[in-house]
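Rest of the complex left out; these chains stay put.
When the chains are written out, they are named A, B and C in that same order, and each has its own residue count from 1.
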Amino acid sequence: MESWKTAVSYSDEDQIWIRGEAMTDLMAKASFTEVVFLLHQGRLPSANERKLLDAILVAVCDHGPGSPSAATSRLVASANRQSPEAAIAAGVLSIGDMHAGAGLACMEMIEAGLNMAHRESIEIAEAAKRIVTDYIQRKQRLPGLGHRVHLEDPRTPLLFGMARESGLPGEGIEFITAVQSVARDLIKPLPINVDGALAAVLHDLGFPPLFAKFVFIIGRVAGLTAQVSEEYTRERPMRIKIPVQYDGIQPNGNNGQH
Amino acid sequence: MESWKTAVSYSDEDQIWIRGEAMTDLMAKASFTEVVFLLHQGRLPSANERKLLDAILVAVCDHGPGSPSAATSRLVASANRQSPEAAIAAGVLSIGDMHAGAGLACMEMIEAGLNMAHRESIEIAEAAKRIVTDYIQRKQRLPGLGHRVHLEDPRTPLLFGMARESGLPGEGIEFITAVQSVARDLIKPLPINVDGALAAVLHDLGFPPLFAKFVFIIGRVAGLTAQVSEEYTRERPMRIKIPVQYDGIQPNGNNGQH
Amino acid sequence: MESWKTAVSYSDEDQIWIRGEAMTDLMAKASFTEVVFLLHQGRLPSANERKLLDAILVAVCDHGPGSPSAATSRLVASANRQSPEAAIAAGVLSIGDMHAGAGLACMEMIEAGLNMAHRESIEIAEAAKRIVTDYIQRKQRLPGLGHRVHLEDPRTPLLFGMARESGLPGEGIEFITAVQSVARDLIKPLPINVDGALAAVLHDLGFPPLFAKFVFIIGRVAGLTAQVSEEYTRERPMRIKIPVQYDGIQPNGNNGQH
């Protein structure tokens, strides 16, 4: 079998090397968040970049046991007491298109919009207008905008404020803000939600769209470990009873409510 | 269905609360590693505690594409290009008893040894001697000691040095060092490997044994995201060919080599 | 990399061979259940063996959406609409020690008891007595006996009746029945539940204990596919709301009910 090639890391007898940095040097001087940045970008972040990535990882780390990922992990933990890795992995599997998928979709929209602006030498506002119009025509929801409870997500102004203070390039934030402005005119007032905020900031930090999903997984796994710990220590096995109502074929062959 | 109880976190319309701390406060002031500590211990760590937990998360974050977790994630990524969460989850599933299980087993040994020392009012060295003797009688390997390549793991002295400087209580480190000393007399010289080192330090930081598995999962998931990213961007789908040799029943019904 | 050795199957340009049988022959003449038997035992089953394995696969195929495996699959399906494999895999992950683990534990008990009887040339009844006494002393529950709703599981007499008609060797059934009889005297009357019944029959069919877990997974995956199909076709995404009650640290730092 051919060797697998990698530019991420390698190890020899004395050391593990991450993107050319010695593991022991990283352990002594770098935070975990800096190493997450290093793993994906091949360089350590500046202090401002590190603060933004920390804020994003923290923003997604937990949302209570009722969120789909935590509920899945706890349900598996309740039935499988000897395999905590199975409970964590099951929670990760719920992080698909519906649960936290908007960040990835929003980064793709931002990238498409900014590529269009640069390629066609048009204003970001004009690119945002074309993108929103296209979404309206295809009857698709704009990713990163809107909220179930109709209030502004408090994480959005915080992230944007931190980004402003840190002096990032900011085309991502500029574009999503332009999208929000166009949407206000063509659809209705919609807040930028946390998916939209982190998508814009991650774009401005230089990450590709897929990293929106990865940053959510890395951050959320921390919360899942706390949820599974609590399930193991506070609850008895097999405690979770889902109430069920049958409305299919009856034993006598008739359809109807059981 | 009864409500699920939790003391980890909750959210209302305006805020998410993690162990009583407002999410936006944490985003503004805390690092991700501090929040990992908060999620599991219910308080933010001191600067020294934070540095040790950072060092441990970094220590386990990646070990190249050939480690079981990364190889599993890349194999799934090669076959399933549209579901990165499936690739990450599959890698997590390989983190069982053999791959990174020694940290958990070592924390359980440390806890058992120190409980014995406190309960029976004996010296830590004496408790270590009884524990090692028991492992020898049951013909079990001592978790956290020994290394495949027979050299000292460079991460061990670094972690122990950082712990000493930070002035942690240190009974975990004292115990594993006593175990190593007894093992030298009764078995042979064995280095404390990284699993043993992180088990001792995590014990001294106040974490329960299960956290040894969780800290490995949290740290390693970061590496897995980088491995899957690289698989998607550098390799073509379905590239991985495992060489196979059949030695079972032959079509004519005879056993033998194919 | 060294080749991976296998005696299960291999393929060449013209054919896939399963335990020496040509895939196209199997497709033309064998049922799926017969091939499950072939994969694990290296020969096709007799008609009676096939009927028993069919009955066991059917017995475990589904138990409604509220069982832990189905609930997990549906929860993931609700959040991840584009990756049905993730939903099925998550359900499989709940099949641990508590959910369907009793079959494996019971097969191990049967194997241990019969090995003891043969090794020490004692009656099966005597071996059962020693095993039950040992479980009582270790304060462990007997796997395969007892039921939450205290009634006899209708699947048990059916399986035992089918086994009797088919003229299987029957030491597994003899042993579990002896265990039940000893338990009646030393503990209380306990029905043999479906885990105990399938463990005994699988033993008599020549399968090792691990197959109790595998047969449950193979059978249940069929049910999970139907549950996930129904979730996708009848329900809207992200519909599942778990009710949550917080009882941890309050924002002001006080403990207490929220």
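Here, a contact is a pair of C-beta atoms (placed from the backbone, for glycine too) under 8 Å apart; a residue touches a chain by one contact, two chains touch by 3 or more.
Predicted, not measured: the structure shown is a model, and the values here were computed from it.
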| item | value |
| --- | --- |
| Number of identical chains in the entire complex, 3 depicted | 4 |
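Criterion: only the chains that are shown with their structure count from here on.
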| item | value |
| --- | --- |
| Two chains sharing the most contacts, counting C-beta pairs only | A-B |
| Separation of mean Cα positions, subunit C and subunit B [Å, integer] | 30 |
| Euclidean distance of C-alpha centroids - subunit A vs subunit C, Å | 36 |
| Cα-centroid distance, subunit A relative to subunit B, in whole angstrom | 24 |
| Junction residues of subunit B, two or more chains touched | 1-2, 4-10, 83, 85-86, 89, 93, 242-243 |
| Footprint of subunit C on subunit A - complex, ascending | 1, 64-66, 68-69, 71-72, 75-76, 78-83, 86-87, 89-90, 93-99, 237-238, 240-244, 246 |
| Of all residues in subunit B, those that touch subunit C in their complex | 1-10, 17, 19-22, 42, 80, 82-83, 85-86, 89, 93, 242-253, 258 |
| Residues of subunit B that touch subunit A when the two form their complex | 1-2, 4-11, 13-16, 18, 23-24, 26-28, 30-33, 35-36, 39-40, 53-55, 57-59, 61-66, 71, 74, 83-86, 88-90, 92-93, 95-96, 149, 151, 154-155, 158-159, 162, 208, 210-211, 213-214, 217-219, 221-223, 225-230, 232, 234, 240-243 |
